[in-house]
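Heads up, one of the protein chains got dropped from this complex, but the rest are sitting where they should.
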Amino acid sequence: MRIDLNSDMGEGFGPWEMGDDEAMLDIVTSANIACGWHAGDPIIMHDTSALAKDRGVTIGAHPGFNDLWGFGRRVIVGHTMSELEKQVAYQIGALQACAALAGHRVTYVKPHGALGNMSNDNDDVAMAIGRAIKGVDRDLVYMVMPGQATERAAQALGLAIAREVFADRTYDDRGNLTSRKVEGAVIHDAAYAAERVVRMVQDRRITTVSGKTIPVEIDTICVHGDNPAAVAMARAVRTALEGAGVTIAPFTVA
Amino acid sequence: MRIDLNSDMGEGFGPWEMGDDEAMLDIVTSANIACGWHAGDPIIMHDTSALAKDRGVTIGAHPGFNDLWGFGRRVIVGHTMSELEKQVAYQIGALQACAALAGHRVTYVKPHGALGNMSNDNDDVAMAIGRAIKGVDRDLVYMVMPGQATERAAQALGLAIAREVFADRTYDDRGNLTSRKVEGAVIHDAAYAAERVVRMVQDRRITTVSGKTIPVEIDTICVHGDNPAAVAMARAVRTALEGAGVTIAPFTVA
Amino acid sequence: MRIDLNSDMGEGFGPWEMGDDEAMLDIVTSANIACGWHAGDPIIMHDTSALAKDRGVTIGAHPGFNDLWGFGRRVIVGHTMSELEKQVAYQIGALQACAALAGHRVTYVKPHGALGNMSNDNDDVAMAIGRAIKGVDRDLVYMVMPGQATERAAQALGLAIAREVFADRTYDDRGNLTSRKVEGAVIHDAAYAAERVVRMVQDRRITTVSGKTIPVEIDTICVHGDNPAAVAMARAVRTALEGAGVTIAPFTVA
Partner (left out) sequence: MRIDLNSDMGEGFGPWEMGDDEAMLDIVTSANIACGWHAGDPIIMHDTSALAKDRGVTIGAHPGFNDLWGFGRRVIVGHTMSELEKQVAYQIGALQACAALAGHRVTYVKPHGALGNMSNDNDDVAMAIGRAIKGVDRDLVYMVMPGQATERAAQALGLAIAREVFADRTYDDRGNLTSRKVEGAVIHDAAYAAERVVRMVQDRRITTVSGKTIPVEIDTICVHGDNPAAVAMARAVRTALEGAGVTIAPFTVA
């Protein structure tokens, strides 16, 4: 059995830092790199790509809304699907070029924040992102949530997919993430998160908050590195998976 | 004899427009497209690429300083050469992706505004831009000023070049543009500009403000489309060249 | 009888222009000046204030969402009311300072675009804007839509109000603007708009699209100057009002 671990990275901006990318690059096998719209800048994008290359970590574009101040976490209402498509293409291309300069290559795309949430709930948004991916490079993998709009879009467009589950989030009965506004939606206990991930990977099932189980294929686990506790949880998840005999490796090779 | 005509395009932003791109696309054979830093946005970049594709016009990236408010005309002091390189790469990649979505392909790079001026005066800047071009795609053409730092950098890096002269600017004895601050640096008489361009192309020489002539190879002529008078001058230049038996065609085929 | 005419102004940004402010300053008596968030910059804000001062035109702050690219016309979801309040305060203060430098004084506030629409539909948003106005300077007038959330908020907070109707927009039966998405929501016939405005001012009533009439107090008429047709309509409105014996004058004196 083999699984990928992915994490958001390169989320500083100019003089400001966020998260412990150095630590996370020793834990994960895929790095979702911000493209300068919700975070990141060409220097950070290049340097994170170079570091990832150095550690053998696969990189993906992590496009978001054009809202640095809001870190891409706010929905901006009023874009047409065609406009969203062009915005996502812009960000993918920008990272491809920064990565090329660093001798690395972008292999997948995972939408960020409010755009990411919309993409799993809304088939039009998921398709717009998919068309951007396909238009820029049809070999790019679309990182999707199994059973949600992103997976449907990738399949409709004939794009390769990597199916993702989250280490620190609970699921509702549709197989989507429970809203962060709901008590208990975010898991803070590293040991519990690690054990839960191992079970999901071994059983190929997610268990929802109501106790229902949903069969899923899992290619990658999302972990976080924003703060020391998150890094510790990510490490616990990796250790538990390895302890269970699961090989940690990129879902795709650059 | 054959020559390319190039012009800056896609220099609107959101609700704001600049220049008459539609008119210019019937005059020129190469479009320098702003990459969202001094002007332009993903929608404009895509749509300008699509229009250019439709008219058979070659497109190039027109990267500048990250200064939308100043339209890339102000020098921002304090970037390392490595930082400039990453900034230029970012912009090239962003346009490549928007162009790909529009079914077109970026074939050259021409630095804009204050960055463009620096690149002809300063070998380090010209090399940083050249390294960005080469790092992103070594088949991209570097549009340079003959005899200046950009031409030297392109040659040192083994990049293909397109040598450019300006229809509406006078030259100093080093073969560089006369500063805009100097009286008469910008030519406003369309007939005179047209006649002068024909002479430059036929003689393979530029005549400086002191009357000196400098032999140059010329691949492309820069014309402008910011206002109706500029569009009229661009048209006069094209008509005069055609009248003199010069074929107007892209310097390179997409 | 006396009425104010107001128009949005100073909506360029850096090298980009929008509308014919010079022409509009001869037509209107109040100028809603963009504060650098959806349009405008300190240079434009100062210079528009100076021009208004020169022509005896009253000025107001025209705060919007922090979305230059979208011209403040897109809703950004996810601000708390407290955050909106601080954003509006920031923009009012910025204009007050630019106006002070120009020897003029801000006398009112009118929210722009998507923020303006929200403020008439949503009491919380209208109150947040009102608290910002009151917190910055309790003598500032809140420009409101009669019968809508903005008027209620101004009254609840004890702020002075200027009640506004639109020359080129139709009304629904709640007395709010008909959505731009509805056929006929925007009036393009200058003569009809002018006649309609005179009737509204004389009758102190608006007529809705269904034919219902709603009594309203009117202190100011909103006209536009984005394009030559808009300027012509604004001029027609002024001429018609003067022809009907209405005095055109600021609703408040700086």
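Chains here go by letter, A, B and C, matching the order in which they are written, and residues are numbered from 1 within each.
Everything that follows uses one rule, which is that contacts are C-beta pairs under 8 Å (C-beta built on N, C-alpha and C of every residue); 3 or more make two chains touch, one makes a residue touch a chain.
For clarity, every value in this text was computed on a predicted model and none was experimentally measured.
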Query - Selected from C:Leu5, C:Ile76 or C:Leu95 as touching the chain missing from the view - result: C:Leu95
Query raised in the report: Among B:Ile44, B:Cys98 or B:Ala114, which residue is in contact with the omitted chain in the full complex?
Result: B:Ala114
Requested in this report: Check the options B:Asp21, B:Asp67 or B:Glu151 and report the residue that touches the missing chain.
Outcome: B:Asp67
Query raised in the report: Among the options C:Leu5, C:Leu25 or C:Met45, which residue touches the chain absent from this view?
Result: C:Met45
Report summary line: Given B:Ala23, B:Ala50, B:Ile76 or B:Val186, the correct residue touching the omitted chain is B:Ile76
Report summary line: Interface residues of chain C toward the undisplayed chain are 36, 42-43, 45-46, 83, 85-87, 89-98, 100-101, 131-132, 135-137
**Report entry** Missing-chain contacts mapped onto chain A
**Finding:** 12-18, 41, 68-71
Report summary line: Even though one chain is not shown, chain B touches it at residues 66-67, 69-70, 73-79, 114
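The rule we apply is simple: only the chains that are shown with their structure count from here on.
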Query raised in the report: Looking at CA centres, what chain is most distant from chain B?
Result: C
Report task. Could you give the separation in Å between the centres of chain B and chain C, each centre being the mean of its C-alpha atoms? Result -> 42
Query raised in the report: Roughly how far is chain A from chain C, going centre to centre by Cα mean, in whole Å?
Result: 43
Report summary line: Flagged in chain A as touching 2+ other chains are none
